[in-house]
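Complex shown without one protein chain; remaining protein chains in place.
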Amino acid sequence: MKWFDYATPASVAEAVGLLKAHPGARVLAGGTDLIVQLRAGRKETDLVVDLKHIPELNAIEYDAARGLTIGASVACYRIYRDPVVARAYPALVELASLIGGTQIQGRASLGGNLCNAAPSADSVPLLIAMRATCRISGPGGAREIAVEDFCTAPGRSVLQPGELLVSLHLPPPVPHSGARYLRFIPRNEMDIAVAGVGVEVVLDDGKFRSARVALAAVAPTPLFVREAGDALAGQPVNETSIARAAEIARAGAKPITDMRGTADYRRHLCGVLTRRALEAAVQRAREGKR
Amino acid sequence: MYNTIRVQTTINGEAREFLCEPRQSLLECLRDVLGLTGTKEGCNDGNCGACTVLMDDRVVTSCLVLGVEAQGAQITTIEGIARGSELHPLQRAFLQTAALQCGICTPGFIVAAKALLDREPNPNEEQIRLWLANNLCRCTGYDKIIRAVEQAAQEARA
Partner (left out) sequence: MNTEEYTVIGTRPVRHDGADKVTGRALYGADFQMAGLLHGCILRSPHAHARIRRIDTSQAAAFPGVKAVVTADDFPQVAERLVDLGEGDTPLSYARGNVLAQGKVLYRGHAVAALAATSIHVAEEAAGLIEVDYDVLPCALTAPDAMRDGAPILHEDLKTKEFGEQTSRVSNVAEHFRHAMGDIDAGFAEADVTVEREFNTATVHQGYIEPHNATALWNNDGRILVWCSTQGAFVVRDVTACLLDVPVSRVKVTPMEIGGGFGGKIPVYLEPVAALLSKKTGKPVKIVMSRKDVFEGSGPTPGSYIKVKIGARKDGRITAAQAYLAYEAGAYPGAMVAPGAMCVFAAYDIANVVIDGFDVVVNKPSTAAYRAPGATNAAFATESVVDEIAEKLAMDPLDFRLKNAAKQGTRRADGPKYRRIGCIEVIEAMKKHPHYSAPLGGPNRGRGVAIGFWFNVGLPSSCTISVNADGTVNLVEGSTDIGGTRTSIAMQAAEVLGIPAEAVRPTVVDTDSVGFTAVTGGSRTTFATGWAAYEAAHDIVRQLRDRAAKLWEVEAASVTMDRGVFRAADKSITFQELAAKLDQTGGPVVGRGAVNPRGVGGSFSGNIVDVEVDPDTGKVTILRFTAVQDAGKAIHPSYVEGQMQGGSVQGIGWALNEEYWMNGSGTMMNSSLLDYRMPTALDLPMIDTVIVEVPNPGHPFGVRGVGEANIVPPPGAIANAIYHAAGVRMDRLPMNPPAIMEAIWKQRD
């Protein structure tokens, strides 16, 4: 790797100051993307800013009224080891257990996965479906945006120079709701998603009250297919309505052909995975498991 | 020419201090700076697990940790698994079940498996396989490795 300097700011303000003063600096959480990219020469930097000493970025806070706040550099393993999170957001715990493998989960963070902004980012579809928001801090102050608005292009996000992602926020759990992220990979672990679908449903007496569907790896950014979820609102919970939503998701996908899959195959998978994810989410909602 | 940073850390229970450049991974620091060559490089991008070490409360691939991040951490490497001259039950089990052929992946597997047994003393086959999915072995087909972990778990529970 090319040489770089290393800083460990102790506060958000200090980090923002460093990023503003060094336009070429890059932030480090778990390093499972950044270190790989620096080593391969796909990214360059002269200053690595380690965020893991900043309390807000390292915290997991849950409040039944306010919801869940996860610091941007919190590693996946802390999410799935947290019994409170496991009870309130089982789909999130599942997600944290499938990114990479055990050792990767010891370092990789949902915040980092989002900021890396890969089209195939596993965390993003579920965060979109669960109505997560991003808290960002920068030279201009703090702002909050919906996760579905965060990624703008492969590897690019709305973060402006000097800004960093501080935390992700999920609203409090709603009764009779269920969420699920399903992805297709050729092996059973360790692979980048060929296609991924995150869904959340809220049921009301045998009908869908609302639903959200988002896709990974089938567009330049993770894709929120609003129409798929909207098509379920008010519909009875059955095979037909689910199939229709799956078809809308499938049609909404804009995949390319690359070494991980052909466009046709990815589009097809979107339909299959959406149906399966919705079925699983419905099951969860009915069992009160979320 | 380039600045080096002084890192103070604990490795296998001993306080250690070393100098490194920020671009040197923990794997590199262990092997080339501290002479602890038991941890191996297989891919240098987190996909094979040969560089697995225990860092504080979990296992990581040390190729994706910067050496400077070891500051203040507790690191356990393969060199720290045996207790003096007494092998850990996992090490004994690997030998008895012939769970290694070339042995290059063995340090990573043993450290990862120890972390599993420390948290889950009675894992079933599926749990073992899931936990160890980040460790690649090309020689054994994993069969005897899984059996070794099961055997070590059994012995530890006895």
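By letter and in written order, the chains are A and B; residue numbering begins at 1 in each of them.
Heads up, the rule we're going with is that contacts are C-beta pairs under 8 Å (C-beta built on N, C-alpha and C of every residue); 3 or more make two chains touch, one makes a residue touch a chain.
Here the structure is a predicted model, which means the values were calculated and not measured.
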{"item": "Given A:83, A:141, A:186 or A:206, the one touching the chain that is not displayed", "value": "A:186"}
{"item": "Where the unshown chain meets subunit B, residue by residue", "value": "1, 21, 23-24, 31, 35-45, 47-48, 50, 77-79, 81-82, 87, 91, 94-98, 100-107, 110, 125, 128-130, 132-146"}
{"item": "Touch list for subunit A against the chain that is not drawn", "value": "1-3, 101, 184, 186-192, 194, 258-262, 265, 268-269, 272"}
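The rule we apply is simple: only the chains that are shown with their structure count from here on.
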{"item": "Averaged-CA centre spacing for the pair subunit B and subunit A, given as whole angstrom", "value": "29"}
{"item": "Contact set on subunit A toward subunit B in their complex", "value": "1-6, 28, 30-32, 35-36, 38-40, 48, 50, 52, 75, 77, 100-104, 106-107, 188-190"}
{"item": "Residues of subunit B defined as touching subunit A within the complex", "value": "2-3, 5, 21-23, 25, 44-47, 49, 52, 55, 58-61, 63-66, 68-69, 112, 115, 130-135"}
